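Apart from one protein chain that is not included, each protein chain of the complex appears where it belongs.
Note that the chains are named A, B and C in the order they appear, and that numbering of residues resets to 1 at the start of each chain.
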Amino acid sequence: MITVLYFAWVRDRVGTDAETLALPAGVTTLGALLTHLASLSPRHANALARPELLRAAVNQLFARPETPIAPGDEIAIFPPLTGG
Amino acid sequence: MITVLYFAWVRDRVGTDAETLALPAGVTTLGALLTHLASLSPRHANALARPELLRAAVNQLFARPETPIAPGDEIAIFPPLTGG
Amino acid sequence: MTRLKISVQAADFDLAAEYAAIATQPGIGGIGCFIGQVRAGSDLISLTLEHYPGMTEKALHAIAHQASQRWPLHAITIIHRIGTLTIGQPIVLVLAAAAHRHAALSATQFLIDWLKTDAPFWKQERFSDGGSHWVEARQSDQQARQAWDIPLG
Partner (left out) sequence: MTRLKISVQAADFDLAAEYAAIATQPGIGGIGCFIGQVRAGSDLISLTLEHYPGMTEKALHAIAHQASQRWPLHAITIIHRIGTLTIGQPIVLVLAAAAHRHAALSATQFLIDWLKTDAPFWKQERFSDGGSHWVEARQSDQQARQAWDIPLG
């Protein structure tokens, strides 16, 4: 199982701030996970349609599409940061 | 008459913080005034011996050796600035 | 050793108290400081700041660590507020103390530049007509962050 967190407008569009799911066979990178998540529902598809607008972290470290993921990971998907 | 002010170690060496004197004929620039002041006493000579260590203002504006001076002016002579 | 204080909090911060807490460290000659606050904009009522609990604190520590590798700093303080803030209210406080002014002020600038792009905060604006939207990241912030890594020669 993995935990997926959504923040800011990604959360608004997906409609939840966190979900727990099984990692499908063959999904071993963040990029592959994004494709899988987009297939879960029309809301997911809409929220994740433009990966160039998204940023992500794996286990609270910034990650790229090729970053490996494994069961037990905490993955967060969010827009570019706007603090300060 | 002109007023000459001394600050920091220039004042310590000259032994006074201000003096009023007549502008001798022919002394029309700050550089010429410095030469004249150095002739007034051994203390003046010692304080003003190394012009490269001195800075000056005429009427409270930073000045250079060629800056003109005239009766009524306030001339200040001091070391490089060390505030802040 | 750099004295480090990092806090993510809803409450306002006390500038005088934060300054006093670091100013007495021995060897400090200069303290740089930056305060960001909610700037009035057309019909803006408030900002709501969201963050990623857990990761935010790690990211701020990593940014402070970067700064302390680049300059000899005696103290770093970063306080970032979350929740809803109205116009004029403070959002973020950065303090950096060093023996000399250049290190203190450069580190202050570095810390806020990196915080903008490397700490997981998001701002939502609310307007007087009832509307709201998520603030978009600015390209200039990314450039300011990257400028710290451009070789000078």
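Keep this in mind: a residue touches a chain if its C-beta (ideal position, glycine included) is under 8 Å from a C-beta of that chain, and two chains touch if they have at least 3 such contacts.
Everything numeric in this text was worked out from a predicted model, so none of it was measured.
Trainee: Looking at the whole complex, which visible chains does the left-out chain touch?
Mentor: So, spelled out: the chain left out of view touches B, C.
Trainee: Go through chain B and note every residue touching the omitted chain.
Mentor: 5, 7-9, 57, 60, 62, 76, 78-84
Trainee: What is the set of chain C residues that contact the non-displayed chain in the whole complex?
Mentor: 14-16, 19, 23-24, 26-40, 88, 90, 99, 101-102, 104-105, 108-109, 112, 144
One rule holds in what follows: only the chains that are shown with their structure count from here on.
Trainee: Centroid of chain A to centroid of chain B, CA atoms only: how many Å?
Mentor: Centre separation, chain A to chain B: 73 Å.
Trainee: When the C-alpha atoms of chain B and chain C are each averaged to a single point, how far apart are the two points in Å?
Mentor: 48
Trainee: Which whole number of Å gives the spacing of the CA centres of chain A and chain C?
Mentor: 26
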